[in-house]
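A single protein chain has been removed from this complex, and every other one stays in its place.
What follows is subunit A.
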Amino acid sequence: MKFGIVVFPGSNCDHDAYRAIREGLGEEARFLWHKDQSLGDVDCLILPGGFSYGDYLRAGAIARFSPIMGAVTEFARRGGLVLGICNGFQILLEAGLLPGAMLRNRALKFVCRFVSLRVENRNTPFTHLCRPGQILKLPVKHGEGNYFADPDTLRLLQERDLVVLRYCTPSGEITVDANPNGALKNIAGVCNEAGNVFGLMPHPENASAEILGSVDGLFIFRSIVSSLKKRSDGYQVA
């Protein structure tokens, strides 16, 4: 499988995603420059973490206008798998490929720590290898991860089961204390209605090797590989 990693000016987890795919997952990865207009023959797109264009404006607000975003949108419209991590998630929100918006963390500070996440929806190409109610240990590191949606959107998210990950305690309870940034309903990751676009604030690439303290991020990457394989066998997941 070929993963394409989009490099915006100011992306800084592009290299980490690349390393996780190559070393942790053992799959192929290549960088796509933000000025490119086409994506080549990639099977899955990753919009990595970082501070695209410095994020001096609202996070992701400028990157969504990058030349490559047209091709990204088209890829998503045709059912291609798109994974947005942290700044990548923020860009997907700004681009309207995912519902909701991001506010500054409620403590108005950047936060970097390992958190527990409950898998709320296993019926996606990104999580289908997870066990029911599985709790993942992944790090967050962001200043704007306070997920927000208006009541209508929130209802839609709940009715259509679009909430994929929620911040929880190590034993799986959804509590205020387990929420690192004030996100509405402890939401950490959401997908689109078609299920092929997924954005999350935590960093699976930072939990892709035993030596880094967690390999839980590989559940997400392996789910992608497995669903892509099933697709090429003519079976559609989610």
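Here is the rule we use: a contact is a pair of C-beta atoms (placed from the backbone, for glycine too) under 8 Å apart; a residue touches a chain by one contact, two chains touch by 3 or more; residues count from 1.
Simple rule for what comes next: contacts and distances are computed from a predicted model.
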{"item": "Protein that the absent chain corresponds to, by UniProt name, given \"Iron chelate uptake ABC transporter family permease subunit\", \"Thiolase C-terminal domain-containing protein\", \"Phosphoribosylformylglycinamidine synthase subunit PurL\" or \"Beta-hydroxyacyl-ACP dehydratase\"", "value": "\"Phosphoribosylformylglycinamidine synthase subunit PurL\""}
{"item": "Option touching the unshown chain, where A:E27, A:D43 or A:E205 are the choices", "value": "A:E205"}
{"item": "Residue touching the undisplayed chain, where the options are A:G50, A:G84 or A:G145", "value": "A:G50"}
{"item": "Residue among A:D16, A:D43, A:E94 or A:E120 that touches the chain left out of view", "value": "A:D16"}
{"item": "Positions on subunit A where the hidden chain makes contact", "value": "9-10, 12-13, 15-16, 19-20, 49-51, 53-56, 106-114, 139, 141, 143, 176, 179, 182-185, 203, 205-206, 208-209, 211-213"}
